[in-house]
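For reference, the structure discussed in these notes is given below.
For this depiction, one protein chain was excluded, whereas all remaining protein chains were kept in their positions.
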Amino acid sequence: MKRMLELANVKRWTAFLLIAALLVLSACGDGGGGGNAAAGGSASAGSSSGSSGKNQTLIIGMTAANIPVPDTYPTEGYEGFRFVGFQLYDGLVDWDLTKSDQPASIKPGLAESWETSATDPTLWTFHLRKNVTFHDGTPFNADAVIFGLDRIMNPKSENYDAQLAGNSGSGLRYVDSYSKVDDYTITIKTKGAYSFLLYDLTNILFGSPDAIKKSGKDYANHPVGTGPFKFVSMKQGQEMVLEKNENYWGGAPKLDKLVLRPISDPSARLAALQSGEIDWAEVPPTESIEQLKSAGFQIMTNPYPHIWPYVLNLQDGPWKDVRVRQAANYAIDREGMSTALLSGAATPATQPMYKGHAWYSDDAEPYTYDPEKAKQLLAEAGYPNGFKTTFLVPTSGSGNMWPLQMNEYVQKNLKAVGIDVKIESIEWQTLLTSYIQGFPKDKEVGAYNISLPTISPSFYSQFFATSAIFPNGINIGGYSNPQYDDLINKAMAEFDTAKQSEYLKQASKILADDAPWIFVVHDLNLRALSPKVKGFVQPQSWFADLTTVSIQ
Amino acid sequence: MASFVLKRLALMIPTLLGVSIIVFLMLKIVPGDPVNSIVPPDASEAERAAVRAQLGLDKPMIAQYGIWLGRVVQGNLGDSVTRRLPVTEMLLPALKNTVILTAAAAVTAFIIALVVGVYSAYYPNSRIAALFNGLSLASIGLPNFWAALILIGIFSVTLGWLPSSGMNTAGSSGTGDLIKHLVLPTAATALSSVGIMTRMVRSTVSGILKQDFIFALQAKGVRRWTILRHVLRNGMPTILNVTGLQFGALLASSVLVETVFSWPGIGQVIYQAIGQRDFPVVQAGVLVIAIAFVLLNLIVDAVHAAMDPRVRHA
C-alpha cells in the first residue's frame, strides 16, 4: 500500500496562494518589509542625486579592496596616496595638480621654499610654512618635521616605526642626516649631490606628533595631518569619511564631505556609478566608456607618468641584439591596442615618457607599426625565421589594465614578424616577487611584463643605470650604456630643473634607440564622474586635487 | 547532552591544530614574499631584509609556527603585514559582516526551500512543482557571480530600487539601510543553495509522506496542519543538518558575492590578504573560518540530538 494522501483533495490553488503568501512574508521578514525596501530605495536615490547643490558630499569608488590605512605612508599603493595620503597630509613639497595640459610639477608644500648650499650641494635647507596647524590644533613646525623623520629614519627614536620605515625607506635612501635649525627651518644632508631629492620627498608626509604620541599603535585609526581634509571615521572594507579642513593653508576645499568606498570589482564599480551610489568611479571597464558617455557621465582621461612595457632580458639570447629589440618595438600595433582593444583608455608608448612630458625626447624616432621593418631588422640580426621566447605576465594588478587581452594582442603582433612568444601568466604578487629576484636562472625568459610609474627621475637610475644592474638594483635586464650612465649622473647632480630635464630627455632618446624594453602603451588614468561633479581637473599625474571639486 | 558537547569540543582541538598546520605550510609553499607588499618595488635587498627581520620572517619555519601558535592561544592573532593593524581588528568586523550575509542567505534559502520543497513533495505532479523543479535546477547551474551581476543590472542599475554595493549608503548607517543593502547579496548568495536545499527538502518530505505514521495520522482524523507539523518535525533534523552543511557552500559563495557587492566580509579580507601575501591575516582568517565550521557542525549535531529522542537516548 502506497501513501494515501487525503491532501490531494485540497484545492491546489488555495494551497499555492497560501505558500506564495508565506513566501512574501518570509521575504519581508528578511527585507524588513517589502514596501519599506522599495520606498527606501527611492529615498536613497534621492539622497544621493537629488541633493540640489546643497549637499557637498563626494563619494568615490576606489579600485582597492579595502580602505587605505591612513598612516603617513598609506597602504593600497598610489591609490592610497591619491585619496587618503594627499588629502589628509602634506609633504614638505607637494604635487601641483591644478593643470591638465602639462605634467604635474613639484610645488611648495609644508616647506615654503628651499635651497641647496652654494658650497655644498648635499646640504638642503627647507624654510617651513608658518601658521600651519594640524587638524588637532598642534602647530606645524621644525619639531614636527624632525619627529616625522625620526619616526621613519631613526631606529633609536622611541617613535621609530620599523614597518613604516620599510614602506618609506627607498624614498629616503639618499638622505644622510637632517637637523633643526630653528623653529621654521630644517636642513637635510644627502649622500652625494642628489637633485632628485624633492621627488623622493613628495611621499614623505607629516602627521601630528601629539596625535601619534597619544594614539601610539592605534594612530592609524585616528590619523591627524595638515591636509585639505580631516579624518572623520573609517569602517574596514566599507568606507572612510573625511570632512573639509576649513583652515587648510592652501585654501579650504569646496566639498564638505569626502567619502571613499573600496569597490574592487570593475563591473560593481560601474553599477554603483550608474545607480548613483557613487559620484566618481576609478577605472570603469573600458567597454563601458561609450555607454557612460551617452548617459551623460564625464569620462576623464589624461596621460600621466605610467608605462606598460616589457622589460627585456639583455643578458643572453636574441634580445641581446639591439636590432632584435628594435624589431619587436616596430612590430607592435600600439594604435590598434589603444583604440580598438582599450577603447581609447591608453596611448602608444615609444619611449619611457609620453609626448608632452618634460623628459620626452622629440629627437628619438618614434616606433611606428612597421612589421616589414621589423622583419628586416630580425633578418639583419640573424633571425630571418624569427625565434621562440617566453614572457612572464601578470594576470591582474594595479596599473596593468587588461593584461591577458593586451598580452595576447602583443603575442599576435610579434608572431606576425616571426617572434613566437609563449605567455606565462602569473599572479601579480608572485610576479613582483619573481621580478625583483631577476630573470629565472633555470629557464629561458625573454621578458617581464610589468606596469610601472615613471613619476620620479630616479626611475632612470633605478631601472637602467649600470650601477643598478641586478643584484645591486632592479635593472634586471642588465642594460648598460656608459653614455647613458653619464647623463643620469649629470642629471642627478644638476639642480637647475631645465638643465636636468635636458639630460633626462637625452637619456630618453638613448633608451628609445637602445630599446632595453618593448614600449607598449601609457595608461590614460581612466575615471568616470557623475554629471553633477564639477570643477575637477584631470591632471597629468597619479594623484588628484579634490579641493576644487564641488557638487551641483 | 553536556558531556556530548564537551566531548565534541575536545575533538575540535586536534582538528584545529591540523588546520593551522596546513594553513601555515600552504602559505609557506605559495610563491611570493609579503615584503613586496610593504616596500616599494625599487627597494634594495638590504631594505627588504630589514623588513623581513622586523616581521620575524627570517626565523626557521618551525619557530615561526610556534611563535604564531603561542600568540594565537593567547588570543593574539598578530598584526597585518600590509595594513599595520591588529588582525583581530580586521577580521572580527569582517566576520560579523559575513555572518550577517551568510545567516541572511541561510535563513532565506531555508525558508524558500522549506515552502517550495514541502509544496513540491505534497503535490509532486502539479504544474507549479514542475516549475519550481526547473527553477531549482537552473539556480543550481547558475554561478552566483553571474546571478549577482544580473541582479545588480535589474534592481540597481535599471530599476534603481536597491543599492548595488557596500553595507551602508555612504556616510550613513542604520538597520533599515543595512537591510536594503543586504537584499541583493543575500539573494545572490542564497541562490544556488536554494536549489539544492529545495530538492533536499522535497525528497526528505516525500520520504516522510510515504511513512506509515502519516497515514495513521490521517486515519486519526487530525487536521492537515497538524500533519504538516509532524512532517516538518520529522524532516527538520535532516533539513537542519543539510542546511548546516550548506553553510559551507554559502560561505564559499559569499566570498565571490562579497567581491561583486563590495560587501566588507571575511572573504574579501582573506582574498585580498592572499593577493598581498599577508600571512597573519590569511592564517587567522582561515583559522577563524575553520573554528566557525567546527562550531557550526557541533551546533547542528547538538540540535539534531535535541530534536530526535532516538539519537539522544542512543
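We just call them A and B in the order they show up, numbering each chain from 1.
Everything below uses one rule, namely that a residue touches a chain if its C-beta (ideal position, glycine included) is under 8 Å from a C-beta of that chain, and two chains touch if they have at least 3 such contacts.
Convention: contacts and distances are computed from a predicted model.
Chemist: What name does the UniProt record list for the absent chain among "cytochrome-c oxidase", "Fumarate reductase iron-sulfur subunit", "Thiazole synthase" or "ABC transporter ATP-binding protein"?
Modeler: From the listed options "cytochrome-c oxidase", "Fumarate reductase iron-sulfur subunit", "Thiazole synthase" or "ABC transporter ATP-binding protein", the omitted chain resolves to "ABC transporter ATP-binding protein".
Chemist: Out of B:Ser3, B:Gln74 or B:Asn125, which residue would touch the omitted chain in the full complex?
Modeler: Selected residue, touching the omitted chain: B:Asn125.
Chemist: Of B:Ala50, B:Ile111, B:Leu182 or B:Leu217, which sits in contact with the chain we cannot see?
Modeler: B:Leu217
Chemist: For the chain that got dropped from the picture, name the residues of chain B it touches.
Modeler: Residues 123-125, 211-213, 215-223, 226, 230, 233-234, 307-310, 313 of chain B touch the chain absent from view.
What we mean here is this: only the chains that are shown with their structure count from here on.
Chemist: List the centre-to-centre spacing of chain A and chain B in whole Å, with centres computed as mean CA coordinates.
Modeler: Taking the mean C-alpha position of each chain, the two centres sit 34 Å apart.
Chemist: Write out the stretch or stretches of chain A touching chain B in their complex.
Modeler: 1-8, 10, 12, 15-16, 19, 22-23, 26-27, 29-32, 36-38, 40-42, 44-45, 47-48, 57, 59, 61, 65-66, 69, 71, 75, 162-167, 169-171, 173, 220-221, 235-239, 241, 257, 259, 261-265, 267-269, 271-272, 274-278, 427-430, 432-436, 452, 458, 462-463, 471, 473-474
Chemist: Which residues of chain B touch chain A in the complex?
Modeler: Residue positions touching the partner: 30-33, 35-45, 47-48, 50-51, 54-55, 82-85, 89-90, 93-94, 97, 104, 107-108, 111-112, 115-116, 119, 122-123, 126, 128, 149, 152-153, 156-157, 160-172, 175-177, 179-180, 182-183, 186, 209-211, 214-215, 218, 224, 227, 259-262, 264-265, 268-269, 271-272, 275-277.
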